[in-house]
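With one protein chain removed, the remaining protein chains of the complex are shown where they sit.
Let's look at subunit A:
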Amino acid sequence: ELGYRPVLTQTPSLEGLTTASTFVLDQPRCVFGGYDNADIWLVVALDKAISTFNNTARPGTPETAFQGFPDPVPAYMTLNATLANYPCPKPAGDITVLRVGSETSCAQDEARPTCNGPLPGPGPYRVKFLALEGSEPVAETAWSAPITLRTAKSPSSISTTDSGHSAGMIAITTILSILFAILLAGLVAML
């Protein structure tokens, strides 16, 4: 097991780092040195289910299909790549990220079990990279820290009645009321 731990992208700072159904990881550059022939897969699992995953699971089978996640599939495999996709060293200034959850077209398509589909809930999720040669696991990273996605509130929770009064409005109201009262008093005194 390699010491690398997958992590959410820190630089550059992204507004869409986590949304309601996607999150963005750094690509594993300079991590899988020497495994030129391996397929590197991303394993995504619910935080509470990581102990049920073992590395003999094979991608593209119903047991690891995205369409069955999270029930009955506890962890799915997606984002197949080779070392050529992650050249080392990373050119400075390039943005090298993986957006988990970006493929919406195959989310319901059972014929595409390795679909990188949108995540079904806020999580928390944990991910790791797994390198397979043929069907044999040859290297894996550690599980990432738990990743929680954003939950959206309903707009009816926004309170619009709480507007305070600005200083200008209070000044106008008090001063004008006082002036008007003085004028009325003057009228009464005059008559």
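The rule is short, and it goes like this: a contact is a pair of C-beta atoms (placed from the backbone, for glycine too) under 8 Å apart; a residue touches a chain by one contact, two chains touch by 3 or more; residues count from 1.
Methods note: contacts and distances are computed from a predicted model.
Note on the omitted subunit: UniProt lists it as "Tetraspanin", one of the names in "GATB amidotransferase", "Eukaryotic translation initiation factor 3 subunit G", "Trafficking protein particle complex 9" or "Tetraspanin". Across the entire complex, the residue among A:104, A:135 or A:148 in touch with the chain not shown is A:104.
In the full complex, subunit A makes contact with the omitted chain through residues 12-17, 19-22, 24, 95, 97, 99, 101-104, 118, 150, 152-160, 162-166, 168-169, 172-173, 175-177, 179-180, 182-184, 186-187, 190.
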